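Beneath this line is the structure, given in structure tokens, with notes to follow.
For this depiction, one protein chain was excluded, whereas all remaining protein chains were kept in their positions.
Letters A, B and C mark the chains as written, and numbering starts fresh at 1 in each.
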Amino acid sequence: MIIIMKPKASKEAIKKITCQIEEKGLQVHLSEGHEVTIVGVVGDKSLLGGINFEIAEGVDKVVAVTESYKLANRKFHPEASVVPVGSTSIGPETLTIMAGPCAVESREQLLETAFAVKKAGANFLRGGAYKPRTSPYSFQGLEEEGLKYMKEAREATGLAVICEVTSHHAIETAVKYVDMLQIGARNMQNFELLKEAGKAGIPVLLKRGLSATIDEWLNAAEYIMSEGNEHVVLCERGIRTYETSTRNTLDISAVPVLRSKTHLPVIVDPSHATGVRAYVPPLAKCAIAAGADGLMIEVHPNPACALSDGPQSLTFEQFEDLTASLRPYAKLEGRNLG
Amino acid sequence: MIIIMKPKASKEAIKKITCQIEEKGLQVHLSEGHEVTIVGVVGDKSLLGGINFEIAEGVDKVVAVTESYKLANRKFHPEASVVPVGSTSIGPETLTIMAGPCAVESREQLLETAFAVKKAGANFLRGGAYKPRTSPYSFQGLEEEGLKYMKEAREATGLAVICEVTSHHAIETAVKYVDMLQIGARNMQNFELLKEAGKAGIPVLLKRGLSATIDEWLNAAEYIMSEGNEHVVLCERGIRTYETSTRNTLDISAVPVLRSKTHLPVIVDPSHATGVRAYVPPLAKCAIAAGADGLMIEVHPNPACALSDGPQSLTFEQFEDLTASLRPYAKLEGRNLG
Amino acid sequence: MIIIMKPKASKEAIKKITCQIEEKGLQVHLSEGHEVTIVGVVGDKSLLGGINFEIAEGVDKVVAVTESYKLANRKFHPEASVVPVGSTSIGPETLTIMAGPCAVESREQLLETAFAVKKAGANFLRGGAYKPRTSPYSFQGLEEEGLKYMKEAREATGLAVICEVTSHHAIETAVKYVDMLQIGARNMQNFELLKEAGKAGIPVLLKRGLSATIDEWLNAAEYIMSEGNEHVVLCERGIRTYETSTRNTLDISAVPVLRSKTHLPVIVDPSHATGVRAYVPPLAKCAIAAGADGLMIEVHPNPACALSDGPQSLTFEQFEDLTASLRPYAKLEGRNLG
Partner (left out) sequence: MIIIMKPKASKEAIKKITCQIEEKGLQVHLSEGHEVTIVGVVGDKSLLGGINFEIAEGVDKVVAVTESYKLANRKFHPEASVVPVGSTSIGPETLTIMAGPCAVESREQLLETAFAVKKAGANFLRGGAYKPRTSPYSFQGLEEEGLKYMKEAREATGLAVICEVTSHHAIETAVKYVDMLQIGARNMQNFELLKEAGKAGIPVLLKRGLSATIDEWLNAAEYIMSEGNEHVVLCERGIRTYETSTRNTLDISAVPVLRSKTHLPVIVDPSHATGVRAYVPPLAKCAIAAGADGLMIEVHPNPACALSDGPQSLTFEQFEDLTASLRPYAKLEGRNLG
């Protein structure tokens, strides 16, 4: 931690701060410049407890030097992690493809989609049974019934299955049926849910919040990991900006940034990022080229009648064309695609 | 709903859309312009169910005409609402002042603060017992113990008390101790929590999400109201923008915008909006002048040692100066300040 | 300047950096912590010239300690500035009100408006003769003809007059007719224009760029001031965010932030900030309460037929009501309103 003093901070003000720090057993390094004095704090800053130096007399600003996330931090875990999920895994040698409908609508819809995405090369089936919707009057999901269809689809196809959870109750139910839990963007800082996901005993896909910084996102992952669950995968799904020609703005730079900051795998969801079907294929290719470990793509037997997110869903044929077009990109990146 | 066709949409494409709409029992009004054809849809659009016209052949875009929130909508409830809380109320004739520490830290800290803010003119005591913190390693709150102190402070001072809730369990516990629940920014779209707050039987303060639009915010209020709880108050607390000189950007325009869109009361939290103590007084005055029904202000006996949000907390003396300076502004707006 | 090294930076890497700095005649203070080493640089950092320590071996990040703007910086000029304009002035004791049409459309329109805003209490007439419009097919302004009407309006009413300039040529022409130049949001980082405005010999109103940070804005003011023109006034007019219920988001916190960072006067333009007439009065009051030195308000004899920005313009009657309602707020803030 570095404390930058105001240009005219008094000697007393500086003295008072250095005493407070030294009393707690930490060391101080003073740099007295022409204009300002800088107080470097050396040692375990958790010992400083509740002192808010920002408002101490004479202080201009306080700069943090180390990140608050540890388990997710690549500095302390230089090797890229591989997250095992069922019989497959997510990590540097694979291109994971999670595909399926935004919402599970019926047994037929889900099974039909499962076989189609399996055939096209996906290794995960996605499908929402608990749907967080902006309006209370929109379709809210089939809940446990939907999870049963997910399990059935897994047994029929061998695909790993993943489902979003939105409450303590949903986690308790979902772990009986699926291979991986998803925490959605709107719940990225629902810390109670993160802690429960950390205790669930199965891997967790953590989507980025609508306007979460990368540091907040990694701290959210830390909530899950600090409960004992190391199997966390991050999913970039677009952030909120002023631009309205896409539903969100895909922050593709997040892929290399995360690569340098964390050892956790990173996948990209171009369907939610853009909200527009025609933009999904170019952005899927681009995510692979940027180094993503996988993709999450919405696929529906009849997008024109989907109960949720139809405009961004691919038909089976479009998805098959997409996976075919992705193979050479996966190969260039040295990744296996199922 | 209005469907705008592409310039070269075929007659067949237009015909197909109008048939789909008419089959569902709605009426169509066609406007054929030089460049584009516009399809106006008249009737109850919920009958259209799962049709996604955005991706129908020949369609350029779809424009919604009516808002999806109804109970919160001023169009259907033109009178400004008054929300009764304990022995006080929030609404157009009052300037509500909620004050207290970010986190309840001890019985002494809370009671001392309660008496101080009461003396200065506040009518609510705020205090966090369940703290959503970015890092899992930060102080997470005293939980039920903190709520007990809140209740004790209410009994000792007569202040109404409000506390943030972050889970189903927290709601069940909090209703036993406090007068009003708070849903924080990070949980504004935690729809399960909103539904439970709607069933809790006491008023709810709904903070705006970090990057929520005003329409999403009103839809979140609708989640609470559609469970039967009409006593919802909105709290603007700053939105996320690119500007870093304040912690968030106070969207003061939200006050008059909400006034025109909803009948619900609106309060402003300048402490969280700025994160800087010195900016709280000018922005508190400005919120009153913009028409806010109240303020939420962080106050702490010793901000320099607060376990959470110290840099933005006022001392007792600063808070007393603040309320004194607010009185003439409240008077100009025709509002009573306790 | 502070250089924060990576956790495992080698002694050689640190040595190399400290040597580079000391060779240039500056001093180094090393703080060696448990995890990281921090290099504090003491002295005139302009001597470091072109060394980019960000990419030197072993460096994690570089933190600037002092602001790059000097003439605009309150640290070196603690007294609030008063900017004289014609026979009036802008500063802490006055509430300046600039009012008039977005665009000068005709002699009649301008003179009629000038008399109306004068009567209602404005002390400046604003009016655009050079209009920067998003589309090349929109009305672009009357240019020099419009400036002549501005001068005539000044002579007839005694109001000070201000006009936006968008090019070298426009500045050369405008100085012959008006009392103050305006640099618009779109040109806030048109550095050639800023330099020319700095040489123009009359005061300059500098609007904030659409997505300019406060630091960038003050650096833009520094461009004008470093050419010898100290008479700069800043105008907050809303920033670009994700929220669409107003045209821009009025960053009202900018008023107290600027107050702490600069001695230059600050005014607020609620008309451009919101784009909606009904929101102008509450936000005008709120700007005064936040501490602004003045307001810029769009007024038009017939907003329904204005060639530019009609939806946000007030009628004469609305403007008269507005200034009447502002007087008690100006009085509370200790400011004179003409």
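Simple rule for what comes next: a residue touches a chain if its C-beta (ideal position, glycine included) is under 8 Å from a C-beta of that chain, and two chains touch if they have at least 3 such contacts.
A quick note: this is a predicted structure, and the numbers were derived from the prediction, not measured.
Engineer: If I consider the whole complex, including the chain that's not displayed, which of C:E23, C:E54 or C:E317 touches that chain?
Structural biologist: C:E54
Engineer: Can you say which of A:A200, A:I288, A:L314 or A:L337 touches the chain missing from this structure?
Structural biologist: Reading the full complex, the residue touching the unseen chain is A:I288.
Engineer: Just one of A:A72, A:A116, A:A200 or A:L250 touches the chain that is missing; which is it?
Structural biologist: Looking across A:A72, A:A116, A:A200 or A:L250, the contact with the absent chain belongs to A:L250.
Engineer: Specify the residue from the set A:N52, A:N123, A:Q182 or A:T274 that touches the hidden chain.
Structural biologist: In the full complex, the listed residue that touches the missing chain is A:T274.
Engineer: Under the stated touch rule, tell me which residues of chain B contact the chain that is not displayed.
Structural biologist: Given the touch definition above, chain B has residues 2, 4, 6-7, 29-36, 38, 40-44, 63, 65-66, 75, 211, 240-242, 244 touching the missing chain.
Engineer: If you put the missing chain back, which residues of chain C would it touch?
Structural biologist: 46, 49-52, 54-56, 68-69, 132-138, 166-168, 170, 186-187, 189-193, 195, 209-211, 216, 219, 222-223, 226, 240, 277, 303-307, 310-311
Engineer: Write the list of chain A residues that the hidden chain touches.
Structural biologist: Counting over the whole complex, chain A touches the hidden chain at residues 211, 213-215, 239, 241-246, 249-257, 260-261, 273-274, 278-279, 282-283, 285-291, 328-329, 332.
We adopt the following convention: only the chains that are shown with their structure count from here on.
Engineer: Relative to chain A, which chain's C-alpha centre is the most remote?
Structural biologist: In terms of C-alpha centroids, the chain at the greatest distance from chain A is C.
Engineer: Same or different: at the chain B/chain C interface, is the fraction of residue numbers used by both copies above or below half?
Structural biologist: Counting shared over all numbers used gives more than one half: same.
Engineer: Nearest chain to the global Cα centroid?
Structural biologist: Chain nearest the overall C-alpha centroid, as shown: B.
Engineer: In angstrom, rounded to a whole number, how far apart do the mean CA points of chain A and chain B lie?
Structural biologist: Here chain A and chain B have centroids separated by 26 Å.
Engineer: Roughly how far is chain B from chain C, centre to centre by C-alpha average, rounded to an integer in Å?
Structural biologist: So the centre of chain B lies 31 Å away from the centre of chain C.
Engineer: Show the residues in chain C shared as contacts by 2 or more other chains, in ascending order.
Structural biologist: Within chain C, the residues that touch at least two other chains are 211, 241-242, 244.
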